[in-house]
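Each chain you see keeps its place in the complex, though not every chain is here.
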């Protein structure tokens, strides 16, 4: 029986390691889904990446809270004009720290826009992003995403210090 | 014996989860190999990412089908001039959906070019990409990659709606 117990323990330990890998990949996939959702105007697909009362904070421009506000941002005139002129929300693969059913992450988001006259793109915004995800009944979702333009001010550096100081 | 069977089942279930993770990482690696292959002019390495009759569709410019055409694109005058003037094909980590021996994905590709006089780069193209991969005797390869410039037209949004509507 002791040998069986050893095997059982080995399988459980391995399963725990596999779960961490699944979590890390799942969180990267949430980030990879954001751009295609908003750039195709798929407001529901974008909103569902957040928890019911999840927050998307883009200071000093706006704070959107919950599915309706986030979907409303995608459906709104500003965003619709953006994507019909040609726009890309390009996010990089995040650094991720998983802690049970919560996780934090950091990455870059580029807001790139098409200039039809010049036939080239220009970069309107490159932001430092921090993410807080939670695993609930719907799986991993965004609790809070903060997006700060890397314009030389201290706030985006403070966002990224979170990554530097995390384990 | 029943306990042994339980352990065997637990190992098989774990192996299936590990295989999904291996697949997701392998597909991300195909995407990560494309840029370095074409930007170094390594035509065979680029072509081998596709199946024998795989398709690389860049409407309205071109459709390349099969290894010879894809390698020919890399060896061709247009691409050679591009990389000798300074160019980068920067692809983002894809959203991936694996379904057995087939998989689909979506990501961005930036076509960036060096301007030697201004000593800076400019962005010629930011595209919505969809990928269909298949696992065969050679492992995962690209069956079809579609690349649509995000210039405000509906086609690239339709490409990305595939991501929004996928499970």
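First chain written, first letter: the chains are A and B, and each begins at residue 1.
Here, a contact is a pair of C-beta atoms (placed from the backbone, for glycine too) under 8 Å apart; a residue touches a chain by one contact, two chains touch by 3 or more.
Quantities reported herein were computed from a predicted structural model and do not represent experimental measurements.
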Full count of same-sequence chains in the assembly - 2 placed in this view: 3
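Here is the rule we go by: only the chains that are shown with their structure count from here on.
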Angle, in degrees to the nearest 5, of the Cα rotation that carries subunit A onto subunit B: 120
For subunit A paired with subunit B, centre-to-centre distance based on mean C-alpha positions, whole Å: 21
Subunit B residues within the subunit A interface of the complex: 3-4, 7, 10-11, 14, 17-18, 21, 24-25, 92-96, 106-108, 110, 122-126, 128, 149-153, 156-161, 163-165
Subunit A residues within the subunit B interface of the complex: 4, 7-8, 11, 14-15, 18, 21-22, 25, 28-29, 32-33, 35-37, 39-42, 44-46, 83-88, 90-93, 112, 114, 116, 119-123
